[in-house]
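Notes for the one structure printed next.
Showing just some of the chains, left in place.
Labels run A, B and C following the written order; every chain starts at residue 1.
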Amino acid sequence: MNSTTVIAICSIITAGVTIGLGSIAPALGEGRAVSTALTSLAQQPDAAKTITRTLFVGLAMIESIAIYCLVVSMILIFANPFWNHVIAHATGK
Amino acid sequence: MNSTTVIAICSIITAGVTIGLGSIAPALGEGRAVSTALTSLAQQPDAAKTITRTLFVGLAMIESIAIYCLVVSMILIFANPFWNHVIAHATGK
Amino acid sequence: MNSTTVIAICSIITAGVTIGLGSIAPALGEGRAVSTALTSLAQQPDAAKTITRTLFVGLAMIESIAIYCLVVSMILIFANPFWNHVIAHATGK
């Protein structure tokens, strides 16, 4: 099990775990936000415009956290500096 | 247990765990959103149009998080750069 | 314990765990959605048509997440690319 293999393994596992773990809270948070938006709409239909706008800003901020995780996960799969270093080292050798 | 095998194993396990773990929160979040939508509809049938539209936008955003996990899971099974590298290396040799 | 065996083992365990883990949240989410639908029906029988329709759309989306897990689980059992590679390699040899 040489260096290349070990780093590949770690990158695979970490990429999966990062997005798997990072999807929990944003999904719950968004579910909660959407849920309250619906309650509020039913309670005060006249404020639909303000509510919807605030909801979308909030969803965007929560989604951004999920995006952070996806970004780290993608960096680990497709733009991993440690992998590149090891591959370059292995090839150069 | 050579490099090819080890990477295959990691990819299999990680793919399964990622989607398994990543399905928890979106499903709970959507369950909550749908649930509140139904309560709101029963409470304010006249706002059905706004509620349904907001619900679908919300479900789409929550579903997108589950899709992120599915995408990472599928990348690990069918478009795994580490696997491709090792296979190419093994074949070229 | 050669490569074929190890990959078979991982595929079996991961397939089981994926669907086992992936069934938790959709079932809870659907239970919640159905549960609220019934409350809403009892509260506002006149809106039964809208409620039922929204419920079924919601159940379909939640069920889709369970289906993702089942699909990954079935891919790992019956269309596993890593397994096919190893079998082909073992046979060709």
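Here is the rule we go by: a contact is a pair of C-beta atoms (placed from the backbone, for glycine too) under 8 Å apart; a residue touches a chain by one contact, two chains touch by 3 or more.
The structure presented is a predicted model; accordingly, all values stated were derived computationally and were not measured.
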Given 3 visible subunits, total identical subunits the whole complex contains: 14
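The rule is simple: only the chains that are shown with their structure count from here on.
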Copy-to-copy rotation for chain A and chain C - C-alpha atoms, rounded to a multiple of 5°: 50
Centroid distance [mean C-alpha coordinates] between chain C and chain B, Å: 11
Rounded Å distance, chain A centre to chain C centre (Cα mean): 21
Interface hub residues of chain A, defined as touching at least two other chains: none
Chain B-facing residues of chain A, complex: 1-2, 4-5, 8-9, 11-13, 15-17, 19-21, 23-28, 30-39, 41-43, 45, 48, 52, 55-56, 59, 63, 66, 70, 73, 77-78, 83, 87
Residues of chain B that touch chain A when the two form their complex: 1, 3, 6-7, 10-11, 13-15, 17-22, 24-26, 28-33, 35-37, 39-41, 43-44, 46-47, 50-51, 54-55, 57-59, 61-62, 64-66, 68-69, 72-73, 75-76, 80-82, 85-86
